[in-house]
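Below: one structure in structure tokens.
Complex shown without one protein chain; remaining protein chains in place.
For clarity, chains are labelled A, B, C, D and E in written order, and residue numbers in each chain start from 1.
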Amino acid sequence: MNNERYERGVQKFKEIKGEKGEEAIARLKELDPDLARYVIEFPFGDVYSRPGLDLRSREIATIAALITLGNAPLQLKVHIRSALNVGVSRREIIEIIIQMAVYAGFPAALNAIRAAKEVFEELDKEENEKRTKITRTNKFIPRLVKINEKSRIRQNKSKRHRRVL
Amino acid sequence: MNNERYERGVQKFKEIKGEKGEEAIARLKELDPDLARYVIEFPFGDVYSRPGLDLRSREIATIAALITLGNAPLQLKVHIRSALNVGVSRREIIEIIIQMAVYAGFPAALNAIRAAKEVFEELDKEENEKRTKITRTNKFIPRLVKINEKSRIRQNKSKRHRRVL
Amino acid sequence: MNNERYERGVQKFKEIKGEKGEEAIARLKELDPDLARYVIEFPFGDVYSRPGLDLRSREIATIAALITLGNAPLQLKVHIRSALNVGVSRREIIEIIIQMAVYAGFPAALNAIRAAKEVFEELDKEENEKRTKITRTNKFIPRLVKINEKSRIRQNKSKRHRRVL
Amino acid sequence: MNNERYERGVQKFKEIKGEKGEEAIARLKELDPDLARYVIEFPFGDVYSRPGLDLRSREIATIAALITLGNAPLQLKVHIRSALNVGVSRREIIEIIIQMAVYAGFPAALNAIRAAKEVFEELDKEENEKRTKITRTNKFIPRLVKINEKSRIRQNKSKRHRRVL
Amino acid sequence: MNNERYERGVQKFKEIKGEKGEEAIARLKELDPDLARYVIEFPFGDVYSRPGLDLRSREIATIAALITLGNAPLQLKVHIRSALNVGVSRREIIEIIIQMAVYAGFPAALNAIRAAKEVFEELDKEENEKRTKITRTNKFIPRLVKINEKSRIRQNKSKRHRRVL
Partner (left out) sequence: MNNERYERGVQKFKEIKGEKGEEAIARLKELDPDLARYVIEFPFGDVYSRPGLDLRSREIATIAALITLGNAPLQLKVHIRSALNVGVSRREIIEIIIQMAVYAGFPAALNAIRAAKEVFEELDKEENEKRTKITRTNKFIPRLVKINEKSRIRQNKSKRHRRVL
């Protein structure tokens, strides 16, 4: 059996996806066990595991491809997270998106910016929630209230972003 | 007038395209002077000149986008040359192409590999021709003959590559 | 008038769409009467009515095309139902989708699997509802409760499926 | 600085988008100030401001392009509004969409018709709301009630349209 | 039979394609008689024959769609000729192409400009050949020589255009 490729794929998948990797594999398997196995084996066990190109460059290429395809918004959001995990900065992601206006057109770039903003806000919220939990255990209640307020303001702002251009 | 953007665009264009830049701008202008101006001003004067992302990463993104589009083989070949100019290796270009099989499908990757091979062979031939010229002025005629033979062999091999898969 | 083509189209449309055909034609007409007429006349009255290829093969081709287009998720779901109606099995639909990873890329395949799972669950639910109605008239109330429970479990499970990969 | 192009872009943007232009620019800026500037400068300050083609023809071309891309439904809806603003009639928009069935396929045309119907209904609703406001200030309360009723009926009808084909 | 639609289609096809229409229909039939019939009947007999949009606007939409598709260069060239036949000027065609850089990306626009330039040069050559024939019958041999020379110069220039960007 191809145990080796699958195992290598799981390792690479988790390296790229970070802490959410385990959960993502479970969801993939629930969707379809065979396609899930191929996703782990070929893209991650074979391709992303090849030594000839660093993961940062690989995620830049993937984000450019997904913006250009234009019909996989969920995967674009997942790979924006992955890119951040392997060392691409938020600023660099915005740069890739702006550059795609040249090749894939302005509508593709605008849709991708919206997706990136959503990911950034989700990450900020997750970060806030983590900090809030720690704060709560430490009983710094007054500060907690403030953070929640900020978080609410950011969420409202985020809803405005989602409104159509 | 937008002289500043145009001038910055010409500089960036030449930095990316290398020695063939001047000639490429001339051909662009002959095609359509207005579109040529926009190509210099927006993609090169505005986008590629932005400081937030290095040129190597920008060319990786562009190559990924052009493979995914799949209908701009000439531009793909031009940007494979550009990528080599700004520090992407031949091996890394092959890696990007192989990775695109995952996102744009195997036919797109196979067509891109063929384009890359053509560029690599054109570059080898150009390199050989340059060396031959130098050799000729230096009167090392016996060695020159050998190089030409090699070059002929490579060309024949290259024709085989072009045959359809 | 083209009564003949339209009538043939309605017949073929109903043959392919099954019991929901009538309702679908009504919705098409409400959307735009002229485009609705063309949909019935050309794809169904002309193309699907041609004798040279069986309906099973036609729906396989259509599903492959819709996965590859990637931007018509609603039509993909409708044609997954049609394919099931004309003799393609659930398993075969999954096979077509997995195969499309090779040609249209993994994101297209993953989005299509999600669509297929949604259709399968909708069909199971419809099937359950029908059986429940029959059961109710037959006063087998204890069994009915069980079925409803199962259906609720399945729905919850289905919501998990919808979460992004 | 490129003040001239930006200012010309803002003027052209407002000319095309109508009364909602100001708000749309604000949302663009909030999304990403740099990409927003490029959107104003290049498409609107440069391209749409060129004298060689009237705005009506430009919006016809843009709508055809967005239907064909198939992955920018929001931008399609925005440009259907723009087209109406610069003299394309509702009937003509429907004609362009029907014609696109020939080049981009029937699914693309059906999705575009749905988008157009949504825009038309939004516009009717906005029109009704404006008239209602005027009526209210004029204290014609009995008539107002009737208009609201009509508007509710239209909304319900509109929900039916949105149901998937 | 659908004689009416087919006849209307042939009329519209010839109206749009001009003097080359007859020959084009013959070639279509030789390719595949059934698909040829559908091409005449649906796009031309049904769609282009609809009264709601003028032919000039229809060809603008078609050119925009074909540039955006990016994979039908032959049809793009044919429709550039058609557009010229129904009143779109060369300048306006260039404007549509430049505008498509915004929606379909710069590579698509550059490829389309190259196609348009080829069509314009073919038309100039055909025009010259016609004039030459008339001149020959009129025995103005000295002038004829001059025209041929010009035409040769233009052809050489045209070959330069074709070189890749």
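Following the convention adopted for this analysis, contacts are C-beta pairs under 8 Å (C-beta built on N, C-alpha and C of every residue); 3 or more make two chains touch, one makes a residue touch a chain.
Since we're looking at a predicted model, the values are computed, not measured.
Trainee: Among the chains in view, which touch the chain not shown?
Mentor: A, B, C, D, E
Trainee: Touch as defined at the start, partner being the missing chain; which of B:24, B:40, B:80 or B:101 qualifies?
Mentor: B:101
Trainee: Give me the chain A residues in contact with the hidden chain, please.
Mentor: Touch with the absent chain occurs at residues 2, 5, 34, 38, 42, 46-47, 50.
Trainee: Residue by residue, what part of chain D touches the chain that was omitted?
Mentor: Touching the missing chain: residues 102-107.
Trainee: For chain E, which residues touch the unseen chain?
Mentor: 24, 27-28, 30-32, 34-35, 38-39, 43, 66, 69-72, 74-75, 77-78
Criterion: only the chains that are shown with their structure count from here on.
Trainee: Kindly list the shared contact partners of chain B and chain D, in label order.
Mentor: A, C, E
Trainee: More C-beta pairs touching across which pair, C-D or A-B?
Mentor: A-B is joined by more C-beta pairs in contact.
Trainee: When the centre of a chain is set as the mean of its C-alpha atoms, what distance in Å lies between chain B and chain E?
Mentor: Comparing mean C-alpha positions, chain E is 32 Å from chain B.
Trainee: Which parts of chain E, given as residue numbers and ranges, touch two or more other chains?
Mentor: In chain E, residues 42, 47, 50, 94, 98, 101-107 touch at least two other chains, as defined above.
Trainee: Taking chains as nodes and touches as edges, what kind of graph is this: line, ring, star, complete or other?
Mentor: Drawn as a graph, the chains make a fully connected set, so complete.
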